[in-house]
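The complex appears here minus one protein chain, its other protein chains still in place.
Think of it as A and B in the order they're written, each chain with its own count starting at 1.
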Amino acid sequence: MLTALWNNLDYAAPMMLFLIGLYAVIAKDNLIKKFMGLNIMETAVFAFIMALGVVDGGSAPIIDHGAHAPFTNPIPQALILTGIVVALSTTALALSLIIRIYEQCGTIEGNELRELG
Amino acid sequence: MVSWPHWLVTIIIVPLVGAVLTPVVGRGRPKVIPIWALGIMTATSLAALMLIIRVAQEGPFSYLVGGWARPYGIELHFDEFSASVGIICLVGWLALLFSYHYVAETIPARRVPYFYTLVLLNLTGMIGFVVTGDLFNLFVFLEILSLSAYALVAVSGEHIAEMAAFKYLVMGAVSSIVVLLSIGLLYSVTGSLNMADIASRLAGVEQRLPVMLALAGLAMSFMVKAALFPLHIWLPDAHSIAPSPVSAILSGLVVKVGVFGLLRVYQIFYGAGTYDLTGLNTALVWLGAISIVMGAFFAIFQEDIKMMLAYSTISNIGYIVMGLGLASQYSLIGATVHIFNHALIKGTLFLAAGAIIHKTGYRTLTDLRGVGKAMPVTCMAVSIGAISIVGIPPTAGFLCKWYIALGAFQAGKPAFGIALIFGALFIFIYYIRMVNSFYFQKPTHPEILEVGEAPLSMLIPILVLATLCLVMGILGRIPISFIEPAVIRMLGPFGG
Partner (left out) sequence: MEVVDIRPILAPMLSLVCAGLIFLTGRQAFWRRMWSLLAAALKLGVVMSMLPGTLNGTIYVFKLTDFTPGIGLGFRVDALGMFFAIVSSTLWLLTTIYAIGYMEPEESKVRFFGFFALCVSTTVGIAFAENLLTLFLFYESLTIVTYPLVIHEETPAAFKAGKKYLVYTLIGGAFILLGTVLTYHTAGTLTLSKPGILTLANGTQTLTLLFVTLIAGFGVKAAIMPLHGWLPTAMAAPTPVSALLHAVAVVKAGAFGILRVIYNVFGVELLRQLNLTVWLAWLAAFTILTASFIALFQDNFKRRLAYSTVSQLSYIILGAALLTPMAAMAAIVHIANQAFAKITMFFVAGAIQRKTGKTSIREFAGIGYQMPYTMGAFTVAALSFVGVPLFAGFITKWYLSLGALEAGAWWFVVVMIASALLNAAYFLPIVYLAYFKAPPGTRFHVDEAPLTLLIPTVICALYVIVLGTTAEVPWMPLSLARTAVQFFFGT
């Protein structure tokens, strides 16, 4: 079991990270912490997809004089580039919302916000 | 003459570019902005109309962006389900028209250009979502529309709008990440991102676990987007606090994206043909049934009309999802047609509610008593919408009830048909409260009787949608015969 986990560390680790993030999103009351959880989840997924594209001993998929097969799969990298952009904009939006909430309510603790109704 | 498939790109490019340019065009000329936005949507709608005509005549077609062949390039695929662009353009256009006066009077002037940018972006995202043939693009468009939707909820600047938007954002973002994860899983086993390609490769995949995980992930996150009970908690606040034209778009269209996503997932897995989807189907049918009842149940206790409408959306999503889960020919037809019809109905209701709240300044049933005498046309539209959403023939809402109930018998699960028919009665309870309050009860605030009708820019969208609620009920055969071949093709060997 453990050996299997170790051999697939590149998949197992992002999964762990993903679950940690999910825990933070669900269990934390502070909006910033909640959002950090979300960011951890995003990072975990990015790492996971990057790991898919890795080929042992592969080189960067750029046709160059020194290039030689096998190449690393470029598609996941392209995807994650887009994914990071998306995550960035989500973060920006969320942070601006949190600032607005703080300006209006004076707190970003979930339980206190609920009391404010 | 540009060749046909290029139109497919225009319906994404035009609103996208239009959205980005809105603040630039509107700089110093605030009056131009709504007209600009309407113009952009008109162009998009015309292109969409031509595409729909073509798909009706010749069946599905694809466009390879940049000419790269499948599976390397990006493919746009237009099938009968993609004809949803029609309803997206229609409701979007009418909501923009409705915004003409509404936004100018309710939203701070400096935010107005960004409001239109966000609406156009949101519509772009949805259009892209339904026409893309590529899973990763599906994710990108999903994010475009989700992000703009979160921002639109907050745009009104009302007291708890930001809080609602944040709640929506957290749930939405988590589900989006899960979508991405599932796409990654599917890519890892099939090595492809093209939906049709994945469908054909899935049959040969030996490791079932990642595939099933991906299926579960996709289904789960689309359920969040569709606000299926118990994953609906973000919806009522977000939909009721957003500005009314936005509520119409969110409730009529954006939640449907979740359902549409489920539909695409089904297309992939039915296409693969070797997966047993009974578990997912059962889950969907049950969750659908529970959503119908719980949505109606919560709606009964609402005093705020927009809150009531928001909960009724949950019920209606329940219908659609139940139709998907029953997975018989009739129920799928009913579900897909209801995606379209519910957008019309909920559009009518939210826009009319918006007009009423805008004119009177009140939003609870008690405060709004007697408004039917002051705003007869708007309230007539509300009545038509109410009758329609309960599914009294000959309105648009009836078709889905008829087809999904028939589909339940066809699938050999008559109990769900019965649940559906009687669940609809539950919904009637709160709509009758609304009609009673508008028409038959003595006003709480007598000054409400002095309020006149909303300006034409608000009235016309309401009337157009209300008329369509009736017309689409009587002419139900048109959408049904349009979607039927696609459903039969999708069910393929399973065709029940």
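Assume a residue touches a chain if its C-beta (ideal position, glycine included) is under 8 Å from a C-beta of that chain, and two chains touch if they have at least 3 such contacts.
Source: prediction; values computed, not measured.
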Exercise for review: Taking the complete complex into account, tell me which visible chains touch the one left out.
Suggested key: B
**Study point:** From B:I314, B:V371 or B:I387, residue that would touch the chain that is not displayed
**Key:** B:I387
Exercise for review: Based on the whole complex, identify which of B:E80, B:D237 or B:E484 touches the chain you can't see.
Suggested key: B:E484
Check your understanding: Which of these, B:W68, B:F301 or B:F422, touches the one chain of the complex that we don't see?
Key -> B:F422
Revision key, fill the gap. Per the touch rule stated above, chain B touches the missing chain via residues 387, 392-394, 398-399, 401-403, 405-406, 409-410, 414, 417-418, 421-422, 424-425, 428, 432, 436, 439-442, 474-477, 480-481, 484
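Criterion: only the chains that are shown with their structure count from here on.
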Practice item. Measure off the straight-line distance from the CA centroid of chain A to the CA centroid of chain B, and report it in whole Å. Key: 28
Point to revise | In the complex, chain A residues that touch chain B | key: 18, 22, 25, 31, 34-35, 38, 41-42, 45, 48-49, 52, 75-76, 79, 82-83, 86, 89-90, 93-94, 97-98, 100-101, 104-105, 113, 117
Study note, to complete from the structure: As the complex stands, chain B meets chain A at residues 136, 139-140, 143, 147, 150-151, 154, 159-160, 162-163, 165-166, 169-170, 173-174, 176-177, 180-181, 184, 187-188, 193
